[in-house]
Each structure stands twice: as structure tokens, then as C-alpha cells.
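A protein chain is absent from this complex, but the other protein chains hold their places.
By written order: A, B and C. Residues from 1 in each chain.
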């Protein structure tokens, strides 16, 4: 049976007041809601404050390199599609260092739930601009302010017809839990971009800043791509949260019929087939 | 004076009938139309069939690594903004290996003209799927067909509010020339995705296939983002070409006021300023 | 009296079926019982340029390397004659089109236009060659049949007709006893494969289940060979968005239990360096094939070199053990790839197979592998239940910890790229750090104990000892044989595993030799200096090649001390 206690409670290395503290229990609660037990779940993360999250619960974990969690997760999911694979990492990890993998994951529609702790900053390395940092923000690395346009992950994902695209706010953990639950339930790639205040390095996008702006659109049909595209462009005084787009493209693993017979490691070499292969070299 | 002869004529290593043969003169003609002389222009390319293009004209050339032409071009442009910097490379180079740099170049709005020879295939390595290869296409590397959704560079660039977004067809060199001319003229990042038949490895997206589909929309306002977004989604029986989107975001180099004083190499160390810097360490 | 050894070179522009014909002829030779050594030389372009497909063939199994002098030149264009006529031996033959302007007594004019319609020129060439060297027509037809009938029904019949016509024409019109092969010594039933195909087959037999790659010559054909069998074998072969993704995917798949492999060349491998370190830190089994080509940077993308040994040995930040296997033949490609999977599973980390373009593309006749006798290396659950308190990185004597696969039992498997405690969770405890460094490096001891000893062939305590590694094996072996025939006291010490080095396996042999010469396909002598670093033995004389072509017996002889 899956219980919240089963996922354990651990001391964290996050700052007091950090938005990460609310994402952690939301993830656990979503797993319980999905009736998943710790050993059925694999968390993959990169490097950053967000990426530490999987160390703070009980599950299988692969905490890899900065920016490279999606490929690791993709490999693991293909090797064993029975695993529920969740990637948890920061905005820098996923949209910066790992930008190319983000595009590829969307294109593959690999059945992974990607939870991005989007604090719009590089937290662990002490406050440089991330791809989502608002233009003009001054940091020690950008003393004249950020010159690049911020990356809009929701818009890019919707444009590319990603399987499941959602935004949530760490300050609304109930809604966050529900979105993660649905993301895990979705068969295909699920992007959940979670707005997360960083109390140490992002003094612009604070809890209050998000709180004031985030709203759940009253009537929004996530199957409607054009509507989703409109929502995806909203960012400023009002920021829509919730499941913004969804479709039912087949997940990547569905293309490999032999995967239905079980995880890759469970089958030894079929020597008869291999002999046939060898014979092709005569 | 800039003349087409000034850009020279060279033997190429491309296959007879390849679309690349028409892109080369279009680029030269556009440069002449812009009244640019060879020494004022820097071509940067990666590795691939397309990336050989700069070897077939007279200009400054940096033919770098597969997938990495945009960063090289970005560095060179910032070091010397008086150079006209043109990146010429393939779909694999720019949207595959170099995907992350493509996103970053759009975000920076660096004043570079990116001409992508988009043959929807990896040509030089003999016909594996590229990010733009249509789903289902069978290659030696994808014997069961391509499983990923093709990457739509136009749509992603428009979504991200790239400075200048255009599509052209190597089979319509007059139009292609004009688009490149305008791309070079645009101050900011210009994406020119050129549909280019690969006679050796892409038997689907042939000259005839493109020819039948490509059309210049009768009335299209490139300043209209929503209209551009609509056009960007058109792909199938009809494929719009032309300048699909354009805005006037400031180019990246404009953020560095000291660049107005000339290229970086032209100024030696200002020892008085440096002494002041040293004094901050007292 | 015919010949026991022939060197056949087919040359011409890319895109005219030269490789197809070369491979068909090679296959016909193998099926007829001959040995072959194929050398492919090509430009980085799809059509045009100048390529060669050279088949050295023999009635006996005594050829191991390419050679320069040509017995039979099959030019697909006049340029080929211009380039290679000088290498054609006395008694050799150039099978030129009758329109060809070059006049020479070695040129035999062939009415290709009359024999074959446009586009079938290459099949006519096959027919002529098969005929003049004395292959049976039925064998040539059968290879053609096997290649075309399944895939290209439409042209199959026409192909066979052309082949037959050309074969018959040559029987009647060409008499070239000097290039007719004697009957082969044995009527072997052998397979034909090049180094890269052998790597793919070795991996399949070892139980590879997940392969990821980004195309890069000369490694791509490994993955194409695997992809062709993927559905039948139930394995995944995924083209990644870049090399970084490729190695990280493979690490992920391996972590989840699938024996995994990546293959690339120098520039692509450069991008995998961080991932190598990840595999080491997380102790994830991984086989990495690096097929070398000349660098730096893009270099000569379709040529050969042994220039990345030091890179592969030191790739990855931080310190950790690894093993590097360097096959010298397709058989070794097969068995050493298997060995790499075995080591990866046993020692839980990244293991390397280091090959190069020459070997990658070099077709040979290979005795069939006895699959029944070959174990695979699919992870199985440890026979002993690790108990409730499973610790992935348990400290043990030999550094090897109990490896479980996530999702298979209730035990949680935790891996971290940060320094970690024995349960896999990140730590900043500096005492644990020290233990973990020692644990990881401790595995190197076991690897060193199981290092494959270098192969010594030749005279005991020789006057002249060649040291070599990897794909130069055959060239050195033939050189030694030739020198011995001329009465020299001579031997070779060939390394098929280049790391870890075990001085007990080689130092005595080195010090007991008169002159020691290291033969390497690079300019700086990477293996020679590695040997000095590890054993203290300094090799003074080096034979180096770095123009993009493989080391051959002739190129060794040329640089030999005392040769003019």
C-alpha cells in the first residue's frame, strides 16, 4: 500500500522559506494518490537545489549530471517501461544546460513526468541568471542586467505539441499535487513547470509576486491547441496555472513492440535469433 | 565594389542535382545586393554537406565543429560587430547537435544571419534521420521508421519572438536571394530555413515534393505574430515560404555601449582604468 | 601456375557502386574459401572524389594486413589509372574500359558499354573480376542473389544477366594467368564481416540491450549493424539528439538493468567525457566504443589513426579505474567487445573498446562463433538477498558492491553523481569521501589482475622486437614473418589490452630484446610513453604513421632502423 509515511521524512539542505519545501510533499502526495509505492518509482535529477529533492524521499534515485537528467530518464524508461519515471530539476538544468534534451524529450514524447522547479535563477551556484530569469534582472554575473529574452518553456512545449503541458505554483500545493498526479497519469511526456520562489537569490519573483499573479483560468480546454498557445503567451500581471495543453500522441516506448514482454534486463540473449543474424554474414 | 565575380567560383564536393548548388549562388547574389565585399563578411559553419558551403566562395571563413557554429559566430560578432556574420549549416548541425545554441541565439537576438540548408536528413553521414526528418521515414539508422515528431524550427522561432524568421526553397533561387538579402539587412537574429532536396538520401522530400507545396502567401504581415504562428503550423499539402515573422528587438551587441567604439581587438588595455580596478582590492 | 596471394584494388568516384562490388567480390572470395583483408579508403563526400576498395586475398590464412603493390586494378574512371598505375606490379592487370586513353601493356580493354547498360557497370566489373581471378560463376551469382533478391526484385534479374554476360566474355577474351588464384587451401565455411560488424555481433552475443549513438564516421556502422537486427533481437538502438544525450541515455538504461553501449569517434567522444565520469562515479556498467580517425577537431573524418589513446585513457574528471581493449582483427573485435561487457558488469563502470577506421571498415573471413559456448552478461539478481538494509555502495574488500536494478524488488536503488554514503545519498562527510575514493580505485586492482597479456610472437630474446597495439597487429605480424624469413632474429609484442598495463606481463620481454621499436598510427608515440610511465622502459625507436592511412608491412620496413 502506498502511504505518505512510506515516502519518509528527511532533513533538507534548502534555505528556510524556499519554495522547494512545498514541492517535496506535493510530489509525495501525488505518488500516494497514484497508488505508487517507492520501489515502483524512479526519480532522476541533475545538479542544483531542485535536483537535491529526490534525496529527501524514499524511492529509486539516479541523481546525475547538471542538465542531463532527461537523457538518463529516457534510457531508464526504455530499459524498464514498468517504472514510473519522474525527473525533478531546476530551470537551469532543464532549459539551460539541458535545453537540447528538453526539445528531444518533447519530440520523443517519452513517458516521463518532468517537474521543473522554476525559480528563474541558478540557486545552487549563488544567483546567476537562468534561461527564465526576467530581462533586466541584475545579478553578480549580469551586473548590467540580463540581456536575453527569457525562455518560455510552456510556449515552446505547446508549440511543439508536447503530450502534457502544465504550470503550477509551489505556493498552491493542493493544486500542484493534483497537477503532478495527472502528469504522472498521463501516458507520454508531461512538463510541469512549477513556479518556485528562491528567497536567497531572486528578489523579484517572490512568493508575493507569484501569489498575486497566478490564477487558474475559469474555462480552459487543454485539448484546444490554439487556446493553449494563447495562455502560453500570458505572462506579466496575470499568469495562468493548471493543465494548459494535452494530447494523446503515443508515448515513445509504445513504438517498441518487444517492450510489452517486460523490461529489457529480464530477457537473456535469444541464441536462435542470434544464430540467424550470424548467418546473414555468410 | 562588390561583384559576383569577387566571390569566386569553386569546384564543390556536392552530388550532382543537390539543392545546395542553388543556395550557393543565392548567397553570393544576396551579398552583392547588400554591397558587401568578401573581406567584410565572415561565414561560420559547422560540419555536414551544407557546412562546406563557405569553402566555395571567397570570404572570411571559420568552419568549426558540428553543431557549434552559432556560438562561434556569436563570439566573433561580439568581438567585431562591424563584420557581417553569416552562419551556413545543415538541419542536423543547427537543430540537432546545436539545438541548445539555436534557442540561445534566438533569445540573445544576436545579429547573425542563419541560413539552414534543411534537407531533412543527415547528408554527410549518409542518411540518418535529422530533427526535421518526417515521422515514419525509414533509414538505415531508423529501419522501423522515425518515431519522433519532426522539429518545426519556424514555429519554435516565432514562438520565441525571434527577430526575423523566414523560409525559402532552394528551387526558387530568386526568392531565396531576396530573403537572404533581407535577412542580412535585418539587425538582429535572422533565421532562414531553406528547404533543400538531398537527391542521395531523402527520397521523400524531393525537388518535386517541395515544388508542388511551397507557396508565397498572398497577403502576410510579418509583423503580425499571431498570423505568423498560424503560418508556422502549416506543413503538408501547402508550405508557406517567405518572411513569416519580424520584429525590432535590439540586437545583442547593442547592449554593450563600448562596442560602438570599434572592434574589441582595436583597443589596448586602458591602464588608468585598470589601476582603478586594482585599487578596489586595497 | 596461378597465384597464392592477390591484391585487387577497385578505385573510382563515390556513388557508382564501387563499395557494393567490392563487398560482393570479397564475399564471393570468402565463400570460395579464400582469406581476405579489405582496406577501404574514401573521401568525406557522397558522390565523386576518389575512393578505393582494396581486397588482398590469399589461398592460405597467412595474410593479416594491406599491401601497396597491386595485382589487379579495376578502375571506375581514368583518374584511378593515373593515380594507381605505378603501383601495378609486373604481370599485373588493369581492367580498363575500352574507351580508355591510357595505353600500357598491363591494360586490358573491356567493352563495358556493350556488356552492361548504364548503371550496371559495376556488376559487369564484378563479373569480369570474378572470371579473371578464377572464381566460379555460381558463387558470384549467389552473392549477388543474396544481396539483391530480397530488397531489389526489380533489378535483380538484370543484375544477374549482366554478371553472367561479363563473366562469360572474360572467360573467352581475357587470359591473365598471372592473376589467377590457385585453389584455396581449406574449403572453409566462414563469415565475412568488418571490424565494426564484429563489434556489433560481439555486443549482441554479450547481451547488449540498449545502444544509443549520434552518427559519426567511422563508428556509425556499428550502430547500423545493430539497428538492422534490433527488432529480431529485442534491443533498442536509439539515435540521440547529441553525444551527451547518447552516453547519458546509455547510463540510464544500464542503471535500469539493460547492458548498454555507445559508439562514437574522437570528436563525439570528447562530448561524452563528462558522462564517462558519471558512469564511474555511479558505478554503472557501460561499454564505450571509440573508433578513431585523424584529429584534431574534424581532421580527416574518413581516414584512420591511433591518435586518441591518451584521450580515452584520461577522459573524465576525477580519478577512477577503467579498462581499454584494442582489437587487432574482427575476431578480436567480437571477443574483446564481449570482454568489455564482462568487465563492465564485473567492475561496474565504463569500459572501452578502441578501434579505428581501418579496422572498422576492414572485411575479413572469420570462423563462425560458437554461440552456445558464450555466456551473456545480463545482470541477474544476486543469489543472496541483500536484506532489508540494502546498500548499493557497500564497502567491500575488492571495491565491488552488490548491484541491484531499480523496480525489481522492494529494495531501493540510489545512485548519485555527488560523493555519497554507501546507501547512495549525497554526503559532505570527508571521511566517507576518502573511503569511497579508495573503494572505487580498489576495483582497479582487480582489473589489473585480469589484464589480457600482450601476445608475443617470434624469436625468444630477439635482436629486434616490435611493440604494437590495436589495429596494427596484422601489419606487424607480417613484418616479423618476413624479417624472420630473411634470417633476422625478430619478434613482436602486441597489446590487445592497453589499460591497465601490467609490467609483469611485459617488462622482461622488453628488457631481453636487442632493439625495441614501437609501431603506432600516431605522431607522438602515445603508447610508447604510456609504457614508459607504467614500466619505466623507454622505447627509443618509433615507427609512426599519421597521414590518414593504415600502417602496412611496407610502411614499417621503410622506417625500420637501417633500411634505406
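FYI, contacts are C-beta pairs under 8 Å (C-beta built on N, C-alpha and C of every residue); 3 or more make two chains touch, one makes a residue touch a chain.
Because the structure is predicted, anything quoted here is derived from the model rather than measured.
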{"item": "Among C:311, C:507 or C:554, the residue in touch with the chain that has been omitted", "value": "C:311"}
{"item": "Residue of B:86, B:103 or B:243 in touch with the missing chain, whole complex considered", "value": "B:103"}
{"item": "From C:82, C:183 or C:297, residue that would touch the chain that is not displayed", "value": "C:297"}
{"item": "Candidates C:2, C:49 or C:453 - the one touching the absent chain", "value": "C:49"}
{"item": "Sole contact to the chain not displayed, among B:74, B:159 or B:182", "value": "B:74"}
{"item": "Which residue of C:410, C:434 or C:508 touches the chain not shown here", "value": "C:434"}
{"item": "Where the unshown chain meets chain B, residue by residue", "value": "37-40, 42, 44, 47, 52, 55, 58-65, 68, 70-80, 82-83, 100-101, 103-104, 256-258, 261, 263-271, 273-278, 281-282"}
{"item": "Positions on chain A where the hidden chain makes contact", "value": "13-16, 47, 49, 64-67, 96-97, 99, 122-126, 128-129, 131, 140-144, 200-201"}
{"item": "Residues belonging to chain C that touch the chain removed from view", "value": "43-44, 49, 244, 265-267, 269-271, 273-274, 276-278, 280-282, 294-301, 303, 305, 307-308, 310-311, 313-320, 416-419, 428, 430-431, 433-434, 437-438, 440-441, 522-524, 526, 529-530, 532-534, 536, 538, 546-549"}
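Going forward, only the chains that are shown with their structure count from here on.
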{"item": "Distance between the centres, which are taken as Cα means, of chain C and chain B, whole angstrom", "value": "37"}
{"item": "Averaged-CA centre spacing for the pair chain B and chain A, given as whole angstrom", "value": "31"}
{"item": "Multi-partner residues of chain B (at least 2 other chains)", "value": "99, 131, 144"}
{"item": "Multi-partner residues of chain C (at least 2 other chains)", "value": "231, 241-242"}
